[in-house]
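To keep things clear, I will list the structure first and then write my remarks on it.
Complex shown without one protein chain; remaining protein chains in place.
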Amino acid sequence: MRWKWTIPAIYIIFILVPIYWLVNMSLKTNAEILSVFSLWPQDLTFANYMVIFTDPSWYSGYINSMIYVSINVVISVCFALPAAYAFSRYTFVGDKHLFFWLLTNRMAPPAVFALPFFQLYSSIGLFDTHIAVALAHCLFNLPLAVWILEGFMSGIPKEIDETAFVDGYSWPRFFVKIFIPNIASGIGVTAFFCFMFSWVELLLARTLTAVNAKPISAIMTRTVSASGLDWGVLSAAGVLTIVPGALVIWFVRNHIAKGFALGRV
Amino acid sequence: MIEKQVNQKAWFMVLPVFLLVAFSAIIPLMTVVNYAFQDTFGSNQFYWVGLDWFKEIIHSERFHDAFFRQVAFSAIILTIEIPLGVAIALAMPKKGWGVPVCLISMALPLLIPWNVVGTIWQIFARVDIGLLGHTLTQLGINYNYTQDPVAAWITIIVMDVWHWTSLVVLLSYAGLSSIPDVYYQAAKIDGASKISIFRYIQLPKMQRVLLIAVLLRFMDSFMIYTEPFVITGGGPGNSTTFMSIDLVKMAIGQFDLGPAAAMSLLYFLVILLLSWVFYTVMSNIGEESSNGGV
Partner (left out) sequence: MNLSWMAWTLPTAIFFITIFCILVTMTIWEYKSPGGDPRVGVLRFETTRGDRVFVSLLGSAFIHIIWLALFPSISLWCAFAIALIYVCAVFKWV
C-alpha cells in the first residue's frame, strides 16, 4: 500500500482549503473581494484586523468569551472530579440512573432550553453576566467532564487508593497528593473538551447575553445581519476565533487521540 | 474492571454536580412542561388550553416536515461520516512526523465556533466571492445554494462532513493504536488478508470507540442548529429548516411559547428514547467485552 498516505493527505487538504479561503478573505479589502476573483490577496491589507483590535465592540467579544469559557472550565473540572471518583469507585443507590440522567443532558438540544434559560437567569438577576453563560454551559459540560474523568479514573488500579489509606492518608489529602497527579493527563483532556464545547457554543451564549457579556460569536452573527457585506472584517473575526482553538490543540497534541476516545480505549 | 464497593456516602461527592445540573436542567424542563399546556398573550398571563398544542403540533405538517428532514439529515450524516472516518483512520500513519501533523490539522475544525464554521462555508460556497461556488459556476454547473434546495442540502452535508468527520477519525485512530503489534505479527504469520485483519482484529478493537462516535455524531447532528442557521437560515423556503431551527423560530421569532414548548417536549422524548437505546446497547457491549478479558 504505497499510496495509502494519499487518503489522509486529501482529507487534510479538504479541511485546510476552506480555512485558507477565510484567511485569504481577511487579508483583502472589501473592494477587492467584491470586484476581482483571485486565489491570493492582490492588495495585501491588515486593515480588517486593525478594525477588530481597535473597536471595543469587537475585541470585548473575545474577552467576554474567554472569561465565561474559563469560568466554565474551572467549575466543570472542580465539580466533576469528586463525582467521577464516586462513579468509578463506589456503587450507591441510583448510580446508573443518575449517570444516564447526566448524559441525557449532554444530549438535550439547547434549543429546547433557550427560552426558559433566559427567564430563569433573568429572574435571579444573572442575565447578561459571564457567570450565567458559564453555568448554562455546565448543562452539557459537567456531564461530559464526569464521563471523561470516570473513564480515566477507572483505568487507575484500586490498589493505589488502598495503599494510601493504609499509609494513613486522609481522603482529601490522598485525592490531592496522589490521585490527581495520577490522572493529570485525564484532567488536561477534560479541560480541553470543556473548553471546546463552551467555546464553540452559540445559541445559549447568545440567548443569555445582551451587551456586557456578549460573546464574539454573537457579535459576528449580528454583523452578518446588520451590515451584511463587510466580508473582510467578518473573515478577520473568524480567523481570530480559530486561533485560541489551535493554541489549545497544540498544548494537548500528545493526548489528543486518547482524549477523543474519552479515556475508554 | 474494578470491583466496586457499596458506599452510600458517595452521594455526597456527586451531590454538587447533581445540584448544578439539576438547576440548569430540571427548572427549565418544568417550565417547558408548564408552557406546553397554556396559552399566553405576553406579560406572564397564562390560560390553560389542555392538550390543544400537542394536537396541533402532532397533526401539523410543519412539524412532520421538520422531523423527517431531521431524520434524513442524521441518517445521511452517519452513513457518510462513519465509514469515511474509519477509512481515513486506517490509512493514517502509525508513527513518525505524519502523526502529529494529521492529528493537529484534523482536530482543527472541531475547535472552530459553530457559527464561524457556518461563516467559513458561506464565504467558501458563495457564487460571487467563494472559491467553491465560483469554480463550480465556471465549470458550467448550475450551483446556487441560496436558491436551489438540493444545492443547499449538499452544501450543509459537505460542511458537516468537513466539520465532524475528524471526530470519527480521531476516535477510530485511538481504538486502532491500542492494538498491540503482536496481533499484526501473528496475523502476518497466519497469512491473513487485509480484509480478515480488519474484520477480526481491528473492528472488534474499535467497537467501543465506534459506538461512542455513532452516539455523539447522532446526537449532535440531531440537534444541529448554528451551522445551517448561518449558511441558509433554514431556506431556501423551508428546505433546510431542521428541528432546532424550527423550534427557535417558533419560540423566539414568533413568541409562540405554547406550541414551541409542546414541540420541545416531543423532540426531547424522541432524544430521550434514542439516548436510552444507545446507552443500553453501549453499556451491554462494554460489559460483554470486559467479560471477554479486555
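Letters A and B mark the chains as written, and numbering starts fresh at 1 in each.
The rule we apply is simple: a residue touches a chain if its C-beta (ideal position, glycine included) is under 8 Å from a C-beta of that chain, and two chains touch if they have at least 3 such contacts.
Small disclaimer: the values here were computed from a predicted structure and weren't measured.
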Hidden partner chain, residues of subunit A it touches: 93-94, 96-97, 119, 122-124
Touching residues on subunit B - with respect to the absent chain: 6, 27, 30-31, 33-35, 37-38, 40, 44, 46, 48, 51, 54-55, 58-59, 266, 269, 272-273, 276, 280, 284
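Assume only the chains that are shown with their structure count from here on.
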Between subunit B and subunit A, distance of the C-alpha-averaged centres to the nearest whole Å: 16
Subunit B to subunit A touching residues, read off their complex: 2-11, 13-14, 16-18, 20-21, 23-25, 27-29, 31-32, 87-88, 91-93, 98, 100-116, 119-121, 123-124, 128-132, 134, 162, 165-167, 169-171, 173-175, 177-178, 208-209, 212, 219, 222-223, 225-226, 230, 243-245, 247-248, 251-252, 257, 260, 264, 267-268, 271-272, 275-276, 279
Touch list for subunit A against partner subunit B, complex: 4-5, 7-8, 11-12, 14-19, 21-22, 25, 33-34, 37, 39, 75, 79-80, 82-83, 85-93, 95, 98, 100, 102-117, 119-120, 135-136, 138-139, 142-143, 146, 154, 157-158, 196, 199-203, 207, 216-217, 220-221, 224, 231, 234-235, 238, 241-242, 244-246, 248-250, 253, 256-258, 260-262, 264-265
